[in-house]
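Shown here: the complex without one of its protein chains, the others still in place.
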Amino acid sequence: FPIGGRQQKPRQAGLTMVIDKGLGLTEFRDLLEVAAPYIDFIKLGFGTSVFYPAAILQEKIRLARSYNVAIFPGGTFFEVAVLQGRLNLYLQTARELGYTFIEISDGTIDLSRTVRLAAVRQARAAGFGVITEVGKKDPRDALSEALLLSQIAGDQEAGADYVIVEGRESGQGVVIYDGRGAVKEDILAGLLAGIKDLDRVIWEAPQKQQQQALIMRLGPNVNLGNVQPGDVLALEALRVGLRGDTLRTTLKVAEVS
Amino acid sequence: FPIGGRQQKPRQAGLTMVIDKGLGLTEFRDLLEVAAPYIDFIKLGFGTSVFYPAAILQEKIRLARSYNVAIFPGGTFFEVAVLQGRLNLYLQTARELGYTFIEISDGTIDLSRTVRLAAVRQARAAGFGVITEVGKKDPRDALSEALLLSQIAGDQEAGADYVIVEGRESGQGVVIYDGRGAVKEDILAGLLAGIKDLDRVIWEAPQKQQQQALIMRLGPNVNLGNVQPGDVLALEALRVGLRGDTLRTTLKVAEVS
Partner (left out) sequence: FPIGGRQQKPRQAGLTMVIDKGLGLTEFRDLLEVAAPYIDFIKLGFGTSVFYPAAILQEKIRLARSYNVAIFPGGTFFEVAVLQGRLNLYLQTARELGYTFIEISDGTIDLSRTVRLAAVRQARAAGFGVITEVGKKDPRDALSEALLLSQIAGDQEAGADYVIVEGRESGQGVVIYDGRGAVKEDILAGLLAGIKDLDRVIWEAPQKQQQQALIMRLGPNVNLGNVQPGDVLALEALRVGLRGDTLRTTLKVAEVS
């Protein structure tokens, strides 16, 4: 491959997290059959998982696990559970369904630092892998860089396996992206300078230009999230330089050196 | 659910109409299996239905009906039939294929009021449910608010079960949407003030921001159309507040009250 060093599964970095907004069972099986080696996580987006017929949801979870892909419900679901004071019930239901990871976020609600870290510990104690998310969904709620960095470090210390940097499904006007979806270089640079364990940070990057920008910046083994199911192989091509955009830069670098 | 009052099928309001641009049979079955409780209508978009192998089209229609989802061919097909003076043949073919609804539109052609209402009555007499559509597809043909309101009222009086407000597949530069797809508040407000039976009006809203805006404005049981097949569960999450955008507003309202 033009770009070398891509890690294979199970990998420590270079994770791809796919967002599933409601794939049918055949499509889901199709996706795993063709692309499971390139998928590390599947998130059942927002609160969609509550609408599935029980048999289909269980079969999805079973299928993902049989392909060594971790699967978890979107954080909005967790936020509603916390709001309604039902975190215990939420974790119990998640375990019965077969989920192995839980996403802990406060993209929409406000969660005190204490409650947030307690939830991380509670989920871990219940045997789940934990993915937290930092960043507000609404631009009006945007957090400062210092606060984001402090949350990332705090979550990692409390035992979160991975911390997601919010990018939404749109990738527009949120944390490191401007209103058109372009990477805000100053904010990204600020975060990169302050994050200690980059291999445990997942950048939501739904748009191809965002995936490309982050691969050019952080290499083929950057962790990327909110990847559309139909884009997994195209992303893998980007990672290893089998697509014009990253191939070109590789060539230019080769010419110079 | 954070937002209560969502109606279940068969429902009087809160209808979701999906646009199918040519799903294969397995994808179509997948969609119904996972999301039929959240789909009221499927429109086979534009004139696409004429290109299907006969066996596939018949199976799609049979499948939709078996899941209690109404299915109908796009209005462009009707417009061409009228242009060619073959409305009778069109209705007869539609009945043989098993369609139970007909869309009557003049998004592209010009139809006199008399001819339009005659077509509504003729389709009803032939045993079909009737969905009419108001609004021109091309911005150069845009109709006045008064004319739109008069068409909506006239169609409903003539027996149309539902009236669709044109949004196209793109949701841009048409009736209530500006060139970027944002809702034109003044036009929407004007229409809302003049429409008598809102439960029988379906707003085409292909983009998420449009679905969100209309849900925030008109509640979880607004009728929405031209929803992409892959967006049905995400829309349902929006309707009941299991997605950041509508959840946030629900919380803000709760704080204030």
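A few remarks follow.
Which chain is which? They are A and B, in the order written, and residues in each are numbered from 1.
One rule holds for everything that comes next: contacts are C-beta pairs under 8 Å (C-beta built on N, C-alpha and C of every residue); 3 or more make two chains touch, one makes a residue touch a chain.
Just so it is clear, the structure is predicted and the values come from calculations on it, not from any experiment.
When the missing chain is restored to the complex, the residue among B:Phe77, B:Tyr90 or B:Tyr162 that touches it is B:Phe77. Only one of B:Pro2, B:Gly107 or B:Gly167 touches the chain withheld from this view, namely B:Gly107.
Of the listed residues A:Lys43, A:Arg116 or A:Arg243, the one in contact with the hidden chain in the full complex is A:Arg243.
Against the chain not displayed here, chain B makes contact via residues 21-27, 45-48, 50-53, 56, 76-77, 79-80, 83, 107-109, 137-138, 168-170.
By the touch criterion stated above, the residues of chain A touching the omitted chain are 2, 26-27, 29-31, 33-35, 37-38, 208, 230-234, 236-237, 240-245, 247-248, 251.
Here is the rule we use: only the chains that are shown with their structure count from here on.
Between the CA-based centres of chain A and chain B the separation comes to 34 Å, rounded to the whole angstrom.
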